Every structure is written in structure tokens, then in C-alpha cells.
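First up is the structure itself, then whatever we jot down about it.
Heads up, one of the protein chains got dropped from this complex, but the rest are sitting where they should.
Naming follows writing order (A and B), and every chain is counted from residue 1.
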Amino acid sequence: MKRFLTAPLLAGVTALALAACGTGSTGSADAAGGTKPLAEASVDADGALAGKKILYVDGVPGNALLDGLAQGLAAELNKQGATMARVFQLNAQNQIDLAAGNQRINEGIAQGVDAIVTFPLDANAIRPGVEAANAAGIPIFTFQDLGGLDVTGKLKFPDEQRGADTGEALAEVAGGQGEASVLSGIPTDNIEAAVRGAVKGLEAGGMKVVGDPDNQRNLKDDAPEAQRVAQTIFQKFPNLRALVVYNSASATGAIAAARQAGVADKVVIGTMAGEDTNIAQIEDGTLALSYDFNGLDYGKAMAGLVQRALSGEELDNEVVEAPLGQVYTKDNVGDYKPWTERQTYIKIPSGF
Amino acid sequence: MTITQSTTETSSVPEPVVASGPSTLKQQGLFFAIVVAMFLVALPFLPQLRSGPYLMVQLATYSAVLIMALGQTFVVVQVGFDLSTGAMQGFVGGLVFLFVGWHLADGLVIVLSLAAALGIGVLVHGLLIAKGKMNFFIVTLASFTILPSLLRVILDGSSKPVHSPALDSLANGSVLGIRTPVIIAAVVFGLMWVLLNRTVFGRNVYAVGSNREAARLAGVNVDRVTMICYGICALCAGIAGLLLLGALGAADPSAGLGNEFFALTAVLLGGTRFSGGQGTLLGTLLGLLFLIVLSNILLLSGMPQFWIGAVQGVVLLIAVGIDRARRDA
Partner (left out) sequence: MPTSSVVVTGVTKLYGATKALAGVDVSFRRGVVTAVVGANGSGKSTLLRVVSGLLDPSSGQVEGPSGRPVRGLASAQDAGIVLVPQEPTLAGHLTVWQNVSLGRPEAARGPFLRDRAGRRLAARYLEGLLPAEVLDRVTSTLNKSSRQLVQLAAAMARRPVVLMLDEPTAVLDEDGVQALHALIRRFVGEGGTVLIVSHRLRDVLELADDVVVLRNGLVSHTGPVTPQTEHQIVRLLSAEERENRPAHRPDRGHVVLEASGLRGWRGLHVEHLQVHAGEIVGIAGQSGSGRSRLASVLAGAHPAEGRVTVDGTAFRLGSIRSAQAAGVAYIPEDRQVTAILGNQSVAANLLVGREDPTVRRGPFRRRAAEQAESAALIDRFEVRPRDPERHAALLSGGNQQKLVVGRALSRGAKVVIADEPTQGVDASARGAIHAALATAAAGGSAVVAVCSEFEELFELCDRVVVVRDGSVVLDRPIAQVSQDEVLASSLGSHLPDPTTPTPAEEIPS
């Protein structure tokens, strides 16, 4: 009994130790892109929102875009004197769960928070939670302008504009003519809007859009699947000149596919939602452009909305447009600063 | 016992040797014909299939899955299933990211990553299943959740670029017009084939799968066979992980997940049975070729993407159903 148990135990401990080293070492590893240790949150006790508790029901952990939104939101709220806790829409198995948001919102209501901000994964799934907050008289805000949710206020993402800007800029890189296509993702409202915009932008830039984005989806949201989908696109359209992809991991996958298919020097690739890794790819020359929407600014804009509501302003389905982002290509990539350097990232508590 | 020569030697009138039912070779010949026929039928409609470079890209893309499926074949033949091969494929990417971050030499990175995969296969899966008498499904299900979780911890939840010239050339290079992943898959296939068909260990794998208790009483070290099989399976998944990482140039937190079922589908299509003791590596290769041809036809012909999984599943049922019916007849 003992003999056979020791080995797996050792292996398990080793694996965990390796993993622990991993988290420790990413701070110094070049490849990691230089994540700095998080600073402690500092709340301004004299701010206008002093003593207020804001619950942020976020999507999933480990997503740079969502982290940016949360950091922008938290920094601004803390500056105003409010404390913010961030929880995720995960089930007990730590898997993404559309319904878990309701649970989180109800927990917030039970704790008597002063306002709830949420990043809905699905408008219908989150509706019971929103209604519960309304019934409890707690102001509730959503990122994105999702149809049919009766909330205090919402921050509309300029998704279609983001797509259009990306498409037009990529068309320009590609020389303004020839075939182009779009690699889409899971059909959510904001991805659909961005893809619509990208098609318009490519066409406005003088390119002919081929293929059907509805049938070119990276349904797993990761790089390996994007590689497979992009491969199909490259095979179907051997004369393709430009490919817009919907997110950062898909850019990585599309680049790998282009290399494998031997079309890396013919096709230019651009992403509608870039991250730090994509900037490195632009520097390598493997990626043509990356649209950087400023998540920190989105978070700050949301904080402004919250502050208005908590300062006594009567808001009902108030829509605020989030600020536009910036297209980076090899010409201006030197100006890029990672989000983590634009603002000091803080440790956001998961409870009050 | 010293008497080994039989006295019947002189009276050995040759009796007619009778056939032993449908041979596996014949079955595989039929399956091969089906794969080729599918390809030929699709050829006039899908001009891409006529392009040599395109086919090479396809082979290169699926080389990693083939390697995983070869390893899985060992485990299924000895009765079992490693649910964690896809997770292992991704996890090895995370290890490479770690080791590259420590500035280890490329060769060392590869050796350490594969050694870790082999170690988990033998010492965790194999030991718990063989000696600990735990159910293979539960043990590998645990790895199926643990490994991706550790991978997210290592990668801090997001995709991380990894610059490794050696892995890059392994995944993207080519020798004499043949892509390196295809060469690696061919070499792995050859080694695995020798292991399964020409060694005592290989024969024991079939014996254990056919009747574990009988194999034990006949003197086969059944626990060691099981442990080595899980080790081979994890090692193959590790090699597949290196290829995937090299191709992407990045370690992805969800890399590999889902590939275990794709590889398993190829194994089952190739005639390997969950009941054990049956199956060949050639069958697995043909099973995968079948899936590649099928998914190319579906994708290139513009089949709506949401439907592809359903069609593949139905095809699997039909293929296995035909196989069964033919056997029972």
C-alpha cells in the first residue's frame, strides 16, 4: 500500500512545486511580458463615495481584457473612496457558468452592497439577477449595451466601430485591393457587431470580402482551434490577402496556420482585440496590426457612471459610450505601453 | 520437463489449415479502400485536395493527434482509456514555457518536458490504476481536471508566447519537402509498431487486454504492462504537446483540450475495441486518415460549422455499426 502511494504523491508534489515555481517565475521571465507584482489597494477615505461597497461580478479570471476593465474600475472607485470586490461567474467546478452571475448578484444583495457592476456573459441568463437587484433597490450596471436588460446604467462598447477601424486599417496595409476575410468567434452580441464592422471596414478599404464569417468561427476561443479554422480559410481562398480575427488568441492561431500553409508572406493578419502578446507579434512582423481598445478607460468610464448614480442622480437605463481605442501597426508600435504600465495594477479583494 | 520433441514428428501428415475468420489485415484493407474511395469521390469537387502542398499541410497539422492516438492505442488494447491526453498535450506546453523562462537549453527543455509527461503517465496514472486498483476512468479524469488547472496557474491564465528555435523548427521545418511533424509522426509510428508487434512487451499488452487474470497466471507482469502503457500514452501526448507549442509559438491555457476525444475516435474507428486485446496501430492511422478526409470534405464543401460535430458523430456510429454487423455475421 505505502509503496505505491508514495510515488504518485511525490509526483503530485513535484508538479505542484513546478507550478508554484511557474507563478513565481513569470514575474521575471522575459517570455511572460513582465507582469509586475500587484500593489495593495489604497482607498481614499475622504472621497465622495467613502464607505460605499461596490460588487463587481466579472466574467472569468485570467483574461487580460477583463482584468483591464476591473483594474480601471477599481482604481477609479478607490480614488473616490469606495471599496470594490470582484467575483467571477464560475460554478463550483471553477468552470464558466452563465447562471452563476445571478448567484453572485444575490450574494451581493444579501451583503447589502451599495451598487453592483456586472460583465454579463449572456443577457437572458443574467436577467433574474438584474431584476433581483432592481427589486432590492440596489443600482446595477452592465458593461456592454445588451438588449432588454432593465438596469440603472450601461456602458456601450463601440464594437462595430472597433471592427470597422481594424478592417479599414488592415485593408490599407494590404494595399487596398484583393480578397479578405474575417475569422469570427462564439456568436455573442459584441463579437457579432465587431465582425459586422470589420466586414464594412474591409470593404470601405477597397477589399473584396470572401467567405462567410458565420461559418468561420473559433468556437473554442483558443489558439489551437483558431489555427484549424484559419487553415480552412487559407485553403478555401488561396488568393486571400488579409484576414481580420476577432481576438488575441485567434491571431496567434492564424499566424501559425499561415506559416504552416506557407502563406505567411502573402496574407496580412489583424486582430480586433489585441493584447500585449500581439504587440510582440507586430514587432516580429508576423502580425500586421492590433486594435487596442483601452480596457482601463472602459473601467474608468463605468466608475463615472456608478459615481453619478450613487451621488443621487436618478438614472434609468442610462447609456454611456465607451471611449475608442487605438490601432497599432509596425509604424507606431513603439508608442505602445502595456496596460499594466499605464496604471499600477492592484490586488482586488474577492469580498468585503 | 526435458522431452520437447514430439513423437508425432514422423507421422505429421499435413492437415488442411483452416481459416480463422476475418483477418485483421483484410479488414484494414477494406477500411483503407473506404478512405481512398472517399478521397477519390471528393477529388473532382474539391480542387484543394489535388494540391500536394495542401495535403502535406493537412498531414503536418494532424501529426500531433496521430501521435496521441498511437499512444492511446496501447492503453485501449490493454483495456482502459487515458482521458487526460489532451490535457497533457497542453500541460507540456506550460512546462516548456516554464523551462524556457529558466533559460534552459532547448534540448534539456525537450527532455525534461517529456520526462515529466512520462513520469506522470507511469507513476501517477499507471501506478494508481495497476497497483492502487483504482478505476482508470477516475484516475485519468482527475488528471483531465488537474493538468489544465496547473497549466492555468503556470501561464497565469493567459496565452504566453514561447520562443524556442528548436521547437519552432520541429513544428514548422521541413526536410526534403516533407514537413518535420510528419517525419516525427512517422518515426514514432515505426517505433511504436516495433514495440507492439515485435517485442515480448507488445505481446503482453494484447494478453493483458484479452484476459488480465489469465495473463497474470501465465506469468506476465500485468501491473508493469499497464504502467508502461500509460507511460507510453502520456509520453506520446507530451510529444504532441511539443509539436503544438512549436506550431503556435505560444503556450495556450486551453491547448489540447478536446484532442483526446478526437484521437480516441481515430483509435476506435481503426478497429480497436474497448473490450481489449484487439487493435492495431495501422488501424489507428487509417482511422485518423478517415477523419482527416471526412473533416476536409465537410469543411471545404461549406457544411455549416455547427453541424460538423454531429455529422462526425453519426459517421462514427455508422462505421462502428458496420464493423460490428460484419463481425457478427
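Criterion: a contact is a pair of C-beta atoms (placed from the backbone, for glycine too) under 8 Å apart; a residue touches a chain by one contact, two chains touch by 3 or more.
Every value quoted in this text rests on a predicted model; they were computed, and no experiment measured them.
Put simply, the missing chain touches B once the whole complex is considered.
Among B:Y54, B:Y206, B:F262 or B:F290, the one in contact with the hidden chain is B:Y206.
Contacts to the hidden chain, counted on chain B, fall at residues 1-6, 8-9, 12, 15, 17-23, 198-204, 206-207, 210-211, 213-221, 275, 277-278.
Just so it is clear, only the chains that are shown with their structure count from here on.
Centroid to centroid, with C-alpha atoms defining each point, chain A and chain B lie 35 Å apart.
Residues 3-5, 7-8, 10-12, 15-16, 18-23, 25-26, 28-33, 35, 61-64, 93-94, 212, 214-217, 219-224, 227-228, 231-232, 235-236, 248-249, 252-253, 255-256, 259-262, 275, 277, 280-281 of chain A are the ones touching chain B in the complex. For chain B in complex with chain A, the touching residues are 48, 53-54, 57, 60-61, 94-95, 97-98, 100-102, 116, 119-120, 123-124, 127-128, 131-132, 145-146, 149-150, 152-163, 172, 179, 244, 247-250, 252-258, 299-300, 302, 304-305.
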